[in-house]
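Everything below concerns the one structure shown next.
Note that one protein chain of the assembly has been removed; the remaining protein chains are unaltered in position.
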Amino acid sequence: MSSEEEGNITIHVPDAPFRPGDNPVFDKWKWSPDDLKKPPIDCESEETSAHSRGLVRVIDDEGMAYGDWDPNLEYKEILQGLKHMVRLRIFDDRMMKMQRTGKLSFYMQSLGEECIAIAQTMALEEQDWIFPTYRQPGAQFVRGRSMVSMICHCIGNVEDNVKGRQMPVHYTYKKGRFISISSPVGTQFSQAVGVALASKYKQLNEVTITWIGDGASAEGDYHYGLNFASVYKAPVILNVVNNHWAISTHYNMASGSTNFASRGLAYEIPCFRVDGNDFLALYSVTKWARERAKIGLGATHIEILTYRTGAHSSSDDPSRYRPSNEHEFWPGGDPIERLKIHLIKNYDWTDEKHLQLENEIDAEVILAYKEAVKHGDLANGPYPSSDTIFTEVYENVPWHLQEQWDEMNKWKVD
Amino acid sequence: MSSEEEGNITIHVPDAPFRPGDNPVFDKWKWSPDDLKKPPIDCESEETSAHSRGLVRVIDDEGMAYGDWDPNLEYKEILQGLKHMVRLRIFDDRMMKMQRTGKLSFYMQSLGEECIAIAQTMALEEQDWIFPTYRQPGAQFVRGRSMVSMICHCIGNVEDNVKGRQMPVHYTYKKGRFISISSPVGTQFSQAVGVALASKYKQLNEVTITWIGDGASAEGDYHYGLNFASVYKAPVILNVVNNHWAISTHYNMASGSTNFASRGLAYEIPCFRVDGNDFLALYSVTKWARERAKIGLGATHIEILTYRTGAHSSSDDPSRYRPSNEHEFWPGGDPIERLKIHLIKNYDWTDEKHLQLENEIDAEVILAYKEAVKHGDLANGPYPSSDTIFTEVYENVPWHLQEQWDEMNKWKVD
Amino acid sequence: MVQSVNSALSNMLEKDEDVILFGEDIGYFGGVFRTSDGLQSKFGKHRVFDSPLSEGGIAATAFGMGINGLRPVVEIQFADYIFPAYDQIVNEIAKVRHRSGGEFWCPVTFRTPAGGGIRGGHHHSQSPESQFTHTPGLKVVYCSTPYNSKGLLISAIESNDPVIFFEPKRCYRGPFYGDPHNVPTWKGHSEAEVPDSHYNIPLGQARIAKEGTDCTVIAWGTMVHVAEKAIKDSGINCELIDLQTLIPWDKETIVNSVKKTGRCVIVHEAPKTSGFGSELSASIQERCFYNLESPIERVAGWDTPFPHTTEWDYMPSPARIIDAIKKTQEE
Partner (left out) sequence: MVQSVNSALSNMLEKDEDVILFGEDIGYFGGVFRTSDGLQSKFGKHRVFDSPLSEGGIAATAFGMGINGLRPVVEIQFADYIFPAYDQIVNEIAKVRHRSGGEFWCPVTFRTPAGGGIRGGHHHSQSPESQFTHTPGLKVVYCSTPYNSKGLLISAIESNDPVIFFEPKRCYRGPFYGDPHNVPTWKGHSEAEVPDSHYNIPLGQARIAKEGTDCTVIAWGTMVHVAEKAIKDSGINCELIDLQTLIPWDKETIVNSVKKTGRCVIVHEAPKTSGFGSELSASIQERCFYNLESPIERVAGWDTPFPHTTEWDYMPSPARIIDAIKKTQEE
């Protein structure tokens, strides 16, 4: 008796469509950039019903951009997006290598998802708040954070602005309004609504954007976020990144439905499903959502459809639970490749220029890396002083912490 | 500057449509029993989209029953339903009176909502599990629990089967598969899915039914319940009782939407909104849901539209936050009155018979009450022995509890 | 005490534009215990408002507001219902200053009615303070009288650290001396005079409710009054300390007192095992070992859920406290 049959007669347990040894087959996308029109900015949520069930696209399978959602960006701007994406990919690659040599304890890539935070952050204003998960570090590039500073955090050296307190990729960058990342998944989704409401309370033209994974959308925070945003009409953009996987768990275990976008409709929040590897579509939908939030109409819910190309993290080996080549069959392709082709077909971008860009950025990353390790790394130190264990627990150090701090100093390891 | 205006320029805070001093106005219902057909038992959730946005009715405003959802019950059965409902109302009334004389610490009525648990439990099989909130005590009448036993619980005497541990109306009645009520709202909604899955695991023909309030549907448990039920296809009936109020909070603060039913659609669960004061409609939709669960197709989500006619509890004074006569304007009317008219118009029920029924039940309740107080009441005792503080914390009493138990015996108050 | 809490809230709404109040039923209605009565109409719906019935959502929203410059004061309707917000409090709110290298912090105050004595049974009686004392980053306060409820609440709201603020619901309308048949109001009580204007009682400071020489009795919340009664009836010259702040607790006052008396009884309503009494006891014996004449006694709720009809056999009574005080005198 196969476990499939067992599943039927007792508890129904969905499984991933493909496991190691299977041949992945995906339906070719039936959606085109012509499908969906932009709804009026003050539409009822119901008017986005088709948008939540279809897929908002601008760049088609051939790399051509058209349709109502085309943001008509200037070449310069699109190129800037491409550069950030390439930068993130090369950065990630370098960090993964450093992780293997022990310079970092742990790392998480954005591989295949580079487009998301970069396109969306570019569509926002600089006063807007970014409340990310660990897979949106790219927003920091848009907000001008130095790579050296990011690496110093990841390698936990004396210059880590998180002071050695959190694991790598748990960035914080207040200057860029990029809010500190926390490990418990989902919590930021509901918190972001509070951030947005504070802006609203102060009557500022600020919007907050946040993301949650397909997996984490099963947490209570997902419901809190949508519900509080809906009740108080918070100026917030609530994204679910459906990258097919939560570690080893396929999204069909995250929900009984294959569609995440439409969940917002019942909260009377407009909903869109967007091609997550399409820079222009993401940019455009985010702009729409920001505009709506700005004029006081509240939240927008966006499912970003993509595929987690890499391992979940440096601790993970996806070949144990999915076909190693699954991502090659995913019809959404690769976000960088797709934008590159779009630029080549429509502007004076070329393969050569692209290669040159990669080389430049590779050099930039290596330079940053060399600069960062000057301040130490996890394998060799120097680390942030262990005094940082006791600071910033409270605004001021209470007596019992002071006692323990003094005690610690007697036993300091470093 | 009125607070209304302030609300607009900063945070949007919805308020109840009517507050004390206002004249309540409700739109007359536009829904009729002819509106909605029964979908096929194995329908896709989408096929219930209209059902979730409309209102399933059988008994119209004139008391006539018709339409696809008419369960065609025998007179005897409908009459039985009416009797239970009248019984519950008179029981509640008596308990409220006893509460005012101190015989109970606290009470919660089902006033205006008597139909719900009674119709739905009657539509189930006796092996099905009931996982109620405090406003579904009526299910116990259907399952044959003695009124004396229920009163003994409420007045916390030596015969309380909960042994003086919980507040009144926190019934438990395992023989009737009526699962112990807990005060934290919402928790039962997600737990019920586990109950149902255990039945499924054991391959038994058992379905679980549960309810959550409009207010409590904002808890994480609501999302957990729908999502786990959807993923594992649990044989469970998930009801949201929208009675307009959560203590002083109108349902427009529970959600940004005025519709609770349609939330299930995005979980691929069929959804219905049902006239909560219509015995036949509730019966019929519940039967449909049970049948679907039985054949392995999983959960159904039902919004039960009704109005909380009474105070939230004996501690509450609703005249502080809503017009005292608001319930009189509610187009759903009163469930007992509506069923009575239906019976009078269609069978040989009469006002006189109804009055006689009330008198009989009143006598029955008084008899039960007299019997129950023989075993003591909260004002006068005797109470369950305070030994019951220490039993059933664990299966066996561990040493530290035994020590404390011995210690308590030195200081016993009673 | 309902009025004094209300007055603290009112003062702070007046004083600081960033103060904002929300929670279940606290807006139009003014809260099920009436502590925010009249505040919505006075300060506007955008500053005092209802929330969805979702403690987790309330905490998360407060987190976001807090890190974006507001000073939210939220009510959890009963302390028993704070647990759906536990993750947001202990994993998020408590740690955000530290985890962000000091870039973000969250000055939220959670007000919540706690404790037994109102026939609340399992879930309207718990006193879960100790479950917050183990989490670095939180301050924990437990008031006991009209006077200290106001002064402490104002300090809690003004604190730039998150504070869990417990209000002993049994004492909202009067002190409780352990006898359910005796229901006094606050009238005439020495701690019932509450100025209308803003004043602080600093966090971290205990209150010596009564000086004494023979035994130090430490209590908080409702138990302060029960202990007071016990001391009176015991005939023993005890020093009664109202702890007021649990984190950080007032080491100086307590250690000095125990060094002076050589004996100590700790009283709380929450279950004994891992109640905050265990931390105090452990810490006091570390600091006062050579001054102790007898074991530190704990009088606490039993290690069982909180019962309904038999609650008077559950809550620490004057008789039990007297017995413990006497035990400390045996040596």
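Just so it is clear, A, B and C label the chains in written order, and each chain counts residues from 1 on its own.
By definition in this document, a contact is a pair of C-beta atoms (placed from the backbone, for glycine too) under 8 Å apart; a residue touches a chain by one contact, two chains touch by 3 or more.
What you see is a predicted model, and the numbers here were worked out from it, not measured in a lab.
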Option touching the unshown chain, where A:G220, A:P235, A:G264 or A:G298 are the choices: A:G220
Residue of A:S32, A:S49 or A:T249 touching the missing chain in the full complex: A:T249
Sole residue of C:T133, C:S159, C:T222 or C:S317 that reaches the chain not shown, by the stated touch rule: C:T133
Among B:S52, B:Q99, B:Q120 or B:Q166, residue touching the chain not depicted: B:Q166
Residues belonging to chain A that touch the chain removed from view: 1, 3-4, 6-7, 9-11, 13, 15-16, 19, 105-106, 156-157, 160, 164-167, 170, 182-186, 213, 215-216, 218-220, 246-249, 253-255, 315-316, 320-321, 378, 383-386, 388-390, 393, 400-401, 404-405, 408, 410-414
Missing-chain contacts mapped onto chain B: 129, 131, 160-163, 165-166, 170, 172-174, 179-180, 182, 184, 187, 190-199, 201-202, 208, 220-221, 223-225, 227-228, 231, 391-395, 398-401
Chain not shown, touching residues in chain C: 80, 83-84, 86-87, 90-91, 94-95, 98-99, 122-123, 128, 130-131, 133-137, 247, 270-271, 273-279, 281-283, 285-286, 289, 292, 294-298, 302-305
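Keep in mind that, in the parts below, only the chains that are shown with their structure count from here on.
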Centre-of-Cα separation between chain C and chain B, whole angstrom: 35
Between chain C and chain A, distance of the C-alpha-averaged centres to the nearest whole Å: 41
Interface hub residues of chain B, defined as touching at least two other chains: 9-11, 13, 218-220, 253-255
Residues of chain C touching at least two other chains: 46, 51-52, 54, 56-57, 84
